[in-house]
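Of the protein chains in this complex, all but one are displayed in their positions.
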Amino acid sequence: MRTRPRLYVSYSSEMALLPTWTQKIAALAFLAFLVIVPFGVIPGLGFLSDNDWLKLLSRVAIFAIGALGLHILSGLAGQVSLGQAFFVGIGAYTAAVLGGEVGKSTWGLGLPIWIWLPAAGIVAALVGALIAPTAVRVRGIYLAIVTLGLVFFGEWVFRSTPFITGGAQAGREFPSLQFRFWKEEVPFLDFTTDGSWFGISVTSEAKTYLLLLVFVIMAVIITKNIQRTRTGRAFMAIRDRDIAAEVMGVAEAKNKLIAFALSSGFAGLTGAILGAFVGRLVPEGFSLFMSIQFVAILLIGGIGTVSGALLGSAFVILLPRIVQDFTGFLASVAESGSGFFSWFAGIFVSTGIDDPGIVSTLPGTSPGLNIGQFNLFLYGLLLIGFLIFEPLGLYGIWIRVRNYWKSWPFTY
Amino acid sequence: MTLDLLVFAQAGGQEAVDKFANATSSGIALGAIYALLALGLVLIYKATQVLNFAHGALAALGAFFAAYLATVINFPGRYVTFLPTTVQWILSALVAVLITAVVGLVLERLAIRPMIGEPLFSVVMITIALDIVIRTVTDDLIGTNPRPLGDPWGADVVNIGPAVIAKSEIATVVVTIIALVGLALFFRSRYGVAMRAVAFDQEAAMAQGISAGRIFALAWAIGAGLAATAGIFSSLFPRSSIGVSNTTAFFAFRALPAIVIGGLDSITGAVVGGFIVGLAESYAGAYLTGATFSFLGLGFAGVMPYLVMLVVLLVRPYGLFGTEEIRRV
Partner (left out) sequence: MKKLRIFVLVLALALVAAACSSDGDDTTTTTAGGDATETTVATETTAATETTVATETTAATETTVAPADLKTDFGVDVEAGTITVGQTADLTGPFAPLVAPILAGQQMYWAWVNGNGGIGGMEVLMETRDTNYQVEQHIAAYDEIRDLVVAISHTTGSPQTLAISDALEEDSMIAVPATWYSGWTDTNIAPTVLHTGNPYCLEAMNGLDWMVSVEAEEGNDAPTLAIASIPGDFGFDPMAGATMWAEINGIEIVYDGSGKIIPGQDQKPIADAIVASGADLVYVTTTPTTFSEVYGAALQQGFEAKWSGSGPTYNPAFLVSPIADAIQRDWYGTFYMQPWGGDSAGMALTMQLVEASGADIPANDYVGLGVVEAMIVHAALEAAYASGDMTRAGVLAALRTLDNVDFQGMAPAENYTGSTADQIQRAVTLWRPSVANLEAGGSGSEIVENDFVGPTAESFDFQEACFQF
């Protein structure tokens, strides 16, 4: 029967990304869903078309691209890397120098996007390839610390080159998402202003979101393709048993170099797009915390899977906003002053100057964690929770749910 | 003329000697703190194969406990008022170290024990996540203002030869030596030998009747205690004149090159690495600054230890004293 997912009747269908019709239709439906999100027509999820949510979703897309890069290096090739932030920074500043405005105190050549965006990826990939030989010589924890050192090295380089980065604390402007042929005044495709496509009016945030959606889909297809080629299989062999792989003819050094280069390339693209999206970045942003975010995305989403990178990215980026809304919701419940829920919420949230509570929405005077601290605390707790209870991450939870329903009602 | 030159050379020479002496003494004091941090990290790694990224947070927590015990509730000082205040403060610091050791025990049981056998990636991440959680809680406990530790040395300095050394720096070095001696004695005791056995070959040790779980717990407890000690001393004058604040926890990352240089599983290596890193940072700060070295940009002294680490790794991939890994295929 055509719908049995594991029955492959031809080589091409075995290698295909979406082998069965069910998967094809599901993928298309999901894609359609993602595309119509900014138009606010989905019942119940209409709030997603608000500008701030669209910006959050765009951020999810940007970090997903970087996470996919780290997935190639850590998930496929098994190399622990805490240095992703360094390559993101390299890509960002390459884009800034190539595409930035001419004549300001920071370097900028004013080149169009079809030069600075690929260049960001290529330069970052080259730097990754340069670092690779050193990284190959160390393994395990030593590699983690060396890549950590890369981040600190990067911080030093970025703060010591104010003509490129704008200097510590100050930062610089980044080229924006506008498509030009060559330095002309008016771009032929502009994602920074509101406009209308096919008669439907779209805000700039919606346009940016859709563009980033295209980028993410391209990144996902590239990653999935890497996974099913010889190089991808070589990566997985190295991850599992690198000496045995070498014995079998998988050149360890060469493949690790390719893995680093690819991963840094993705990171570089992420940096360029992040700069274009936010508009202004400071060199301190490319810190250990950003590297940890990428690792956390992979771990929470499910290490070793592409869907994991996407799910994890959505979770990690949307978490602060959800916590903020949730705490606000609890605060309003506590305020309403009646009933069990109000009392329970009152323990959790502190609403007045003297009211004790675990979290306080009023900084300064009430005891308890403020919202920023609580966000961080929850982030750490959730990471620990996932690592201990669900090492396969969100993807693992999804698999569990799917398997449960697959074998229902015979769930044992 | 020659007399003038001689006097000038003498003055210049004296200045150079002063500079070198001060750089060395502050390098040794800094190295002592790094050595304490490195010792804790290596101990934990040796026994449980986990690199504790939460070390800095534990250090800050220990410093907070010391500040709270000494300045806010004066425990156990208020019960032993017949003792001089210095001893009272030392007692508070000891109690703080003990409390942090207990915290380390709890952490090991709750968060590390379930991660035995998990891939390296997850293990690295869980300590990073622990760092985030502990740091947030510690920041909240500390409050918005930094807390001085109320130590008896304050801002006092002594002149030893050409160098001007703070009394707290001398205390740091003394405590590090005591910690080293203590550890050396510990490794000769029953539990110490058991720990060495577990570090060497876990299964064989368990076959001999050694409880690996208990050893893990002990390693984490001692490691956390060492972190607390380092945290307390890094929050004293002149390193941090206003005590423990929300930036104290990040200090421990500067000690990571020390354990790599020394070798991740070598106690001697940790100490040697700590002092190398402390001296390297201090000399880089003293000599590689100024107009002639402005091409080195800002804050090069902080990157210097990582450069030294890189050079060492290229020559000896397992650190100076680390044991080479033999892997089975």
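Going in written order, the chains are labelled A and B, and every chain counts its residues from 1.
As a convention for this text, contacts are C-beta pairs under 8 Å (C-beta built on N, C-alpha and C of every residue); 3 or more make two chains touch, one makes a residue touch a chain.
Note that the structure is predicted; figures quoted are calculated from it, not measured.
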| item | value |
| --- | --- |
| Listed residues A:Arg159, A:Lys207, A:Arg239 or A:Lys256, member touching the removed chain | A:Arg159 |
| Touching residue (missing chain; options B:Val17, B:Val87, B:Ile242 or B:Leu314) | B:Ile242 |
| Hidden-chain contact residue, picked from the options A:Asp190, A:Glu246 or A:Glu284 | A:Glu284 |
| Contacts of chain B with the absent chain, listed as residue ranges | 22, 26, 30, 139, 144-148, 151, 153-155, 157, 164, 166, 236-243, 245-247, 250, 281-282, 285-286, 289-290, 298-299, 301-302 |
| Interface with the undisplayed chain - residues on chain A | 44-45, 47, 50-52, 55, 104-105, 159, 162, 166-171, 278-282, 284-285, 321-326, 328-332, 335, 351-354, 361-366, 370-373, 375-376, 385, 389-390, 397 |
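Convention: only the chains that are shown with their structure count from here on.
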| item | value |
| --- | --- |
| Sites on chain A touched by chain B in the complex | 74, 80, 82, 134, 137-142, 144-146, 148-149, 152-153, 156-157, 159-161, 168, 241, 243-244, 247, 288, 292, 295-296, 299, 303, 368-369, 373, 376-377, 379-381, 383-384, 387-388, 391 |
| In the complex with chain A, residue positions of chain B that touch it | 45, 51, 111, 114-115, 118-122, 124-126, 128-133, 135-137, 139-140, 253, 256-257, 260, 264, 296-300, 302-303, 306, 309-310, 313-314, 317-318, 325, 327, 329 |
